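Before any comments, here is the structure.
With one protein chain removed, the remaining protein chains of the complex are shown where they sit.
Chain IDs A and B follow the sequence of writing; residue 1 opens each chain.
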Amino acid sequence: MQETKILLDICFPAQPDSLHEMRQQVADVLTSLGLSYDAWHPLVLAVDEASSNVIRHTYQFDGNHQIELKILLVDKTLIFRLHDDGDRVDTEKIIPKRRNQAKPGGLGLHFIHEIMDKTTLIDIQGEGNTLEMVKYLQGQDAR
Amino acid sequence: MTDQAFQAVIEVEDLVTYYGTRKILDRVNLSIRQGEVMVIMGGSGSGKSTLLRHLLALNKPASGSIRLYGKDIGKYSTRELQTLRKRMGVSFQNGALFNSLNVEDNVAFPLREHTQLDDNTIRIMSRMKLEVVNLAGFEELMPAQLSGGMIKRAALARAIVMDPDMLFFDEPSAGLDPVVSADLDELILKLREAMQVSVVVVTHELDSAFRIADRIIVLDKGKVLIIGTVDEVKNSDNQRVQNLLNRRAEDVEVDPEAYLKRLTENLAGL
Partner (left out) sequence: MTYLVEEKDGFLLVHLEGDVDLSTSPEVRKLMLDCLRKKPQLLIDLSQVSYIDSSGVASLVEGYQLSKSQGSEFALIGVSEAARSVLQLARLDKVFPIYDSLAQRLQHGSI
C-alpha cells in the first residue's frame, strides 16, 4: 500500500496579492523535501501559473473567492491539487495540447505543461473545478 | 533475392512523398523483418507518421516503392489490399475507442465488420483478447469509465482481435505515466512472443523505444538519420541523433522573429 503524505493543505483568497505568500509556502514545502532550486522553482511557477489562471479566467478577478491548494506526496510522486468553486471550465482550455507553441495568453499553460508530467482537470460531481498536476520525482527524464 | 529480403514483411525502397510541394519523406529505405519490433523515431515534422501511413498502404508514394510480402503495393488489387489490411492490427493515438460502445463491443468491432462469424464466437474471441491485455471483467464498461492505460490496452485488444501478422502503434504511450507506459511496453513484447508478429511503433518516448525495439529508425526532416539496434543508435556519433537522444535540443531551435510575431500578432497597440 502506498502511503499518501499531505505536505500542504491551504486555502487562499483568489487575489493576485495572495500569490506571493502562496509561492513562499509551496517553496518551503518543496525545499523541505530536499529539492534543489532548479527542481522546485519550476514547480512553484507551475502552481503560480495555474492559480493565476483561476484568478484571471475562472473568477475574472473577483477576489471574494478562494482557491484551495493541496500538495500530496504518494511514494515518489508529487500531486498538486488546485480547487476553485467557479463555473465549470472547458477541459480543452485548461489542458494544453502537446508541444503547443506558446500563443498570446497561452504562455502560462505552456509552462505548466512543460514543467509537469501530467495535468488533468478532474471531473467530479459538485461545484467548481479541480486541476491536478503530477510530477514524478523519480525518472524525471521520462518526459 | 537475398535471405534478408526474403524474411522481410515490408520493404521500403527510395520512398519519396510530398505534401503539396513540401517534401515529407526523402529517399527512405527500410525493411521490416518477420517478428521484429521496429521503432520509428524523430521529432515532430520528421515524417514518422507519414512513414507509418505508407507502411499501412494508406498513402501512395510519389516515387519509390513499398513491397508487402515481397510484392509491390501498387500491384495488389483493391480487394487483395483489403484482405492484407485485415492482417495488420493498428492502434492509433487518438482513434482509440468508440465512446458509444462498451469495451467488449469495441474489441469485437473489427470481427463484426470483417467476418461472418457467429456472434457468440465473436464475443468469446473478444473476451479472450481482453484476457490477454488483462482487462477481463471490464467488458461492460464504457471508455469514459476507463483510465488512460486501460483505454490503450483495450485498443490493443481490438488491434489483435483479428490475429494480425503485423501490429502498428502510433504513440502508444502518449499521455501515460511512466509506470503504465512500461506495463504497455511489456504487453507489446509479450504479444510479439505469443503471436510472432512484426511490430512497428511510432514514438518519441526514448525510454519506451529502448525497452521494446529490436531496431530503431530515426527520421529527421524526412531523411533517415540512422537505422540500427538500440546500442547502435545509443552509440551513434551523429550529432543530430545525439540531439534527439538528449531530447528537445532540436525543439528549442525556434525562429526568434517568427516566434515573437506569433506571440504579439493582432494585439492592440502593436
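Definition applied: a residue touches a chain if its C-beta (ideal position, glycine included) is under 8 Å from a C-beta of that chain, and two chains touch if they have at least 3 such contacts.
Predicted, not measured: the structure shown is a model, and the values here were computed from it.
Engineer: Residue-wise, where is chain B in contact with the chain that is not depicted?
Structural biologist: 252, 254, 256, 259-260, 263-264, 267, 269-270
Engineer: Take the complete complex as the reference. Which residues in chain A touch the chain that isn't displayed?
Structural biologist: 15-17, 19-20, 23, 37-38, 41-42, 45, 48-49, 52, 55-56, 102, 104-105, 107-108, 110-111, 114-115
FYI, only the chains that are shown with their structure count from here on.
Engineer: Find the geometric centre of each of chain A and chain B from their Cα atoms only, then give the gap between the two centres in Å, rounded to an integer.
Structural biologist: For chain A versus chain B, the centre distance works out to 33 Å.
Engineer: Taking the complex as given, what residues does chain B use to touch chain A?
Structural biologist: Going through chain B, the ones touching chain A are 44, 174-175, 177-178, 181, 205, 207, 247, 251, 254, 259, 262-265, 267.
Engineer: Which residues of chain A touch chain B in the complex?
Structural biologist: 98-99, 101-104, 107, 117-118, 134, 136, 139, 141-142
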